[in-house]
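In this view, the complex is presented without one of its protein chains, the others remaining in place.
Now for chain A:
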């Protein structure tokens, strides 16, 4: 790939002047790493009892009681169609409670999410052609390339969590 040499110089300039750092909560969806800015995350917990809610798209796992708040639980693997075949969400999963404008939603993830700090400049805006090619990419803040290789896809929760987006079915085929 042409850009492989890019991360190193950036890392150097960051050291020279105090870089603006960004803290992410990183989690796995399918085989990809995703990140959310930590200020958009309310808390991370083990998934509580989730009541399936009829009349909702399948990627809404249901509702759960999180310290007295009843929140909707979303399965982003299903929403973005990233679920690897034959690997269902394990029995013990985790919830990342994220704050939208005026409500809280839970994202169900298969592994314990981990915090990750990096310079803001490391997040590159998603290439234009990817932006509107599929539902997932509409909600990207950017893609962070890691010095040790690999990327973290940084999601913009404010775009993802508008009520109409949450209730929307991915693609038109599945809807009635």
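Going forward, contacts are C-beta pairs under 8 Å (C-beta built on N, C-alpha and C of every residue); 3 or more make two chains touch, one makes a residue touch a chain; residues count from 1.
Methods note: contacts and distances are computed from a predicted model.
Visitor: Given the options "Cytochrome c oxidase assembly protein CtaG", "4-coumarate--CoA ligase", "Chemotaxis protein CheA" or "ABC transporter permease", which would UniProt use as the protein name of the unshown chain?
Guide: Hidden chain, UniProt protein name: "Chemotaxis protein CheA".
Visitor: Can you say which of A:41, A:72, A:140 or A:153 touches the chain missing from this structure?
Guide: Selected residue, touching the omitted chain: A:72.
Visitor: For chain A, which positions touch the chain that isn't shown here?
Guide: Residues 49-56, 60, 63-65, 68-72, 100, 102-105, 163-164, 166-167, 176 of chain A touch the chain that is not shown.
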